[in-house]
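Every protein chain but one is kept in place in this view of the complex.
For chain A:
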Amino acid sequence: MNDVVLEVEHLVKRYGDGPVVVDDVSFRVRRGRTTALVGESGAGKSTIGGIVTGLQTATSGRVAVCGEDRTRVARSARERRRRGAQLQLVPQDPATTLDRSQRIGDALAEAVALGGTPRTDRLPRVEELATQVGLGPTHLELTPRSLSGGQRQRVAIARALATSPEVIVLDEAVSALDVSVQAQVLNVLNALQRDLGTAYLFITHDLAVVRQVAHDVVVLRHGRVVEHGAVEQVLGDPQDDYTRLLLDSTPRPGWRPVALV
């Protein structure tokens, strides 16, 4: 089973004595594949993303990246760097993580340097990354404010790719984009996965996006897994009432909204 690049086992998150927001969640992400976490507000999907990326701690349970336990705090700067290189995050709004006054080319060069690329190879690597996400040399000269939302999200993906990670966590990464731009970014993500074999943990509330990117899907509700399996199975023949309700509530051609009771 050495193709498992991310393993989450019996994950629990509870804030103090408050409610359990992630309740015994387990799933795996395999090399070159995509696992989607889907659910509504309060499902716990972003909390799981936060724990997996090390931005939050778990109450109990285990997170392993490429077989290495991540629930333990990194012992050295070197270990932190290695961990960062293996797993990267693309958030919903890249404006929150991009320096507004930094040229895109410099932001990417910085990420490439952190990934350990020798100085002389950095510029070609930056250009390669830009090409992979569909940005041209002119974009590298610009700052984030001169870019559209879709272009900024391409920059965030390029920066995540800079360290050649095994896994990228995408937390509602296409949710804020206009549909015509969202489609472009989904195509870029799928093409990158085919070419590079990067695995994705794809956090989203949108089942149509899940269908387009995911191989496996974990349906969450109130912190619990209600259904988990291959995407064709879960979306094509849902076994759980809540999964069915989510599907029935998702607008599509010919769709009619139905009242809950």
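Annotations for the structure displayed:
In this text, a contact is a pair of C-beta atoms (placed from the backbone, for glycine too) under 8 Å apart; a residue touches a chain by one contact, two chains touch by 3 or more; residues count from 1.
Keep this in mind: contacts and distances are computed from a predicted model.
Matching "Spore maturation protein", "Succinate dehydrogenase flavoprotein subunit", "ABC transporter ATP-binding protein" or "Phosphoribosylformylglycinamidine synthase subunit PurQ" against the UniProt entry of the left-out chain gives the name "ABC transporter ATP-binding protein". Residues 40-41, 148-151, 178-184, 186-187, 190-191, 205, 207-209, 211-212, 231, 235-236, 245-261 of chain A touch the missing chain (whole complex, contact as defined above).
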